[in-house]
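Encoded as structure tokens, here's the structure I'll be asking about.
A protein chain is absent from this complex, but the other protein chains hold their places.
So, chain A:
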């Protein structure tokens, strides 16, 4: 059991990881991340990379939807922009890997801000519809601007190069995707300790009183759109290096719903929620596939029979978690923590 920690300065009181126990967990997590590639096979490394990419994109959407209260269904299309930027930069310009990712983020941020312009006037479902419209326009562009995007055949991308090493296998990419994911999640967590992050939350909670405090709504809403799209762009860029081929169908509309679901299931407006949501949405279908695979020795046609059931179970799990805890997995995690915090004196 732990008791309240005594803070002796404002700086310590405002630290992200403020107790020794939290730091210990953090260190253990880091060790686990470092050891993982040596213990895991290619399949697990593939999943780990995908989870990392999804965490980046979900965290971005969480900034916009969870923290600023602007519902967007354009995250996949924004990832598409980032992926195409990387594909073009890599094939046409041959610029370095990290620079291409940065460019993917910046270009996508610009596109995101344009898409965000209606957010001053429309909210909620109406804004969601506006972002859907934007993603269909982007899809149309991917498909029809053949000279640049390669049309329906898309573009293929050579493996990423970093310090003369070729990052082709998941093992190599893991060492790039994991630190980038950590940095971007940490940056988002940082932001919500400062005036900018607080302004986003203020707009979500009560935009009228945000204005009275001197927060210009349009500027901050666009900033949130831009930042969220920056995350999507970088995620899309990593996606492009990971799968090495980008077509208009790489980023279908359901992929946007996937990210929105991840934000909601994980917990809107919490950094941990974005992480847990992305992990849940990526790994649960894989876990269900695994279960079906394990059943096949006993049921010869399990794969054929159970595949549709798998989707239903996945859907039911999402609904189940939402009913169990509307504030998402992050809240469930917090409750577990509180339990151990006070254990064994209070249960």
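Operating definition for what follows: contacts are C-beta pairs under 8 Å (C-beta built on N, C-alpha and C of every residue); 3 or more make two chains touch, one makes a residue touch a chain; residues count from 1.
Here is the rule we go by: contacts and distances are computed from a predicted model.
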Name per UniProt, for the chain absent here [options: "Amino acid/amide ABC transporter ATP-binding protein 1 (HAAT family)", "Carbon-monoxide dehydrogenase small subunit", "Ubiquinol-cytochrome c reductase iron-sulfur subunit" or "Sarcosine oxidase subunit delta"]:
"Amino acid/amide ABC transporter ATP-binding protein 1 (HAAT family)"
The listed residue (A:91, A:190 or A:311) that touches the chain absent from the view is A:190
Selected residue (touches chain absent from view) among A:199, A:265, A:279 or A:329
A:199
Considering the entire assembly, which residues of chain A contact the chain that has been omitted?
9-11, 13-14, 187-188, 190-191, 193-199, 201-202, 204-206, 208-217, 223, 227, 269
